[in-house]
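Below is one structure, written out as structure tokens; the observations come after it.
Of the protein chains in this complex, one is absent; all others appear in place.
Letters A, B and C name the chains as they come in the text, with residue numbers starting at 1 for each one.
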Amino acid sequence: MCETIVNLDIVVPNQTRYLRLVGAIAEQLAKELDVKEDQRDTLAYHLNLALTEAVANAIQYSAPTDSNDTVRICLAVDDGYLSVRVFDHGGGFDLDAVPWTDLDELRERGRGIFFIRSVMDSVQYHKTESGNVLEMRKKIA
Amino acid sequence: MCETIVNLDIVVPNQTRYLRLVGAIAEQLAKELDVKEDQRDTLAYHLNLALTEAVANAIQYSAPTDSNDTVRICLAVDDGYLSVRVFDHGGGFDLDAVPWTDLDELRERGRGIFFIRSVMDSVQYHKTESGNVLEMRKKIA
Amino acid sequence: MRVAKEVRDDRTVLSIQEDRIDAHNSGELKDLVLKTLEGGAQGVVIDLARVQFIDSSGLGALLSGYKNASLRSSGFALAGLQPRVRSMFELTRLHRVFDIYPSLQLALSA
Partner (left out) sequence: MRVAKEVRDDRTVLSIQEDRIDAHNSGELKDLVLKTLEGGAQGVVIDLARVQFIDSSGLGALLSGYKNASLRSSGFALAGLQPRVRSMFELTRLHRVFDIYPSLQLALSA
């Protein structure tokens, strides 16, 4: 029963116009999961939000030479967890060094990671030679 | 400009309850394509239909031992075409030997390939050692 | 498959509460229609107003009901077809076979 149940591998150009598609696919997936009916809509929305923020960052902070590049997103459901991975080819960053947003400061930016942390159960960022990956997990059962 | 623009790789258990998810993802993709607004909804519906029929067949005609098996679906948009591939691990069949459905016969079955042929521009089926694939294409620009 | 069953005068109305009829639930629909006819219903009306999608197996389930009703000389009508659903009947010319009404109300007053 540790098998991956559903696996979605999405590759889109690194352009913000595809945020909507990625978010919509995540919502559809959430709607098929075995979660209580009253939680399904919230889960769908949270997934849409976390993915939108993560993919927007992957696009924004990818190397400027990568204008023909793509963003890859993997969504996997297995063993009661939904895991979402967003890959980028930029310089990477230290996620643990990003503080929780000070909500009293009215800055225009800096709420993306805050949203991801708020709606997902765990977030990790790994720099590897072949690229970076932001991995988010959420318990669904 | 021959690059693949969007690529979706979907793996779901070979159970009919996932037909809805696969169809819904295809509809979302169709809605992001550069097609005229008045044709978008029809395209979305046709894609949903063709995929539902193809995946239902892949599930139904896959080897009965494959009860823990999955169905893989690839959707790719490139160079003005949308291509959809549905893989199965059953005995395969000769698509060209499937006649156009005689609509005057009121049989309960045998309209799946008919729908696929009706709404897509081309359909092919290949048997390979590693599995079979039904490939459907549709011009989108 | 969620279906609301209601007897109106001499007819049994089956209102499909799903937005999709496909290979996942068409078998259930077929069985339900057959059971309803076996139960002695003199006429069956299938209300499809909520259905936004039907595939070939769904049409097959409805054809099964149609044929079984004909054998028993029972009535069998469809009501409330949404445009996408309607287009599936037209593509297969099944709109010439079934008794189709724009709405449940019209089907019942026919």
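Just so it is clear, a contact is a pair of C-beta atoms (placed from the backbone, for glycine too) under 8 Å apart; a residue touches a chain by one contact, two chains touch by 3 or more.
Computed from a predicted structure; not experimentally measured.
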Visible contact partners (per top-of-document touch definition) of the missing chain: A
Those residues of chain A which, in the complete complex, touch the missing chain: 16-17, 19-20, 23, 45, 48-49, 52-53, 56, 59-60, 101, 103-104, 106-112, 114-115, 118
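Operating definition for what follows: only the chains that are shown with their structure count from here on.
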Chain separated most widely from chain C, comparing mean CA positions: A
Chain closest to the middle [Cα centroid of all protein chains]: B
Distance from chain C to chain B - Cα centre to Cα centre, in angstrom: 26
Distance between the centres, which are taken as Cα means, of chain C and chain A, whole angstrom: 43
In chain A, residues with contacts to at least two other chains: none
Contacts with 2+ other chains: residues of chain C: none
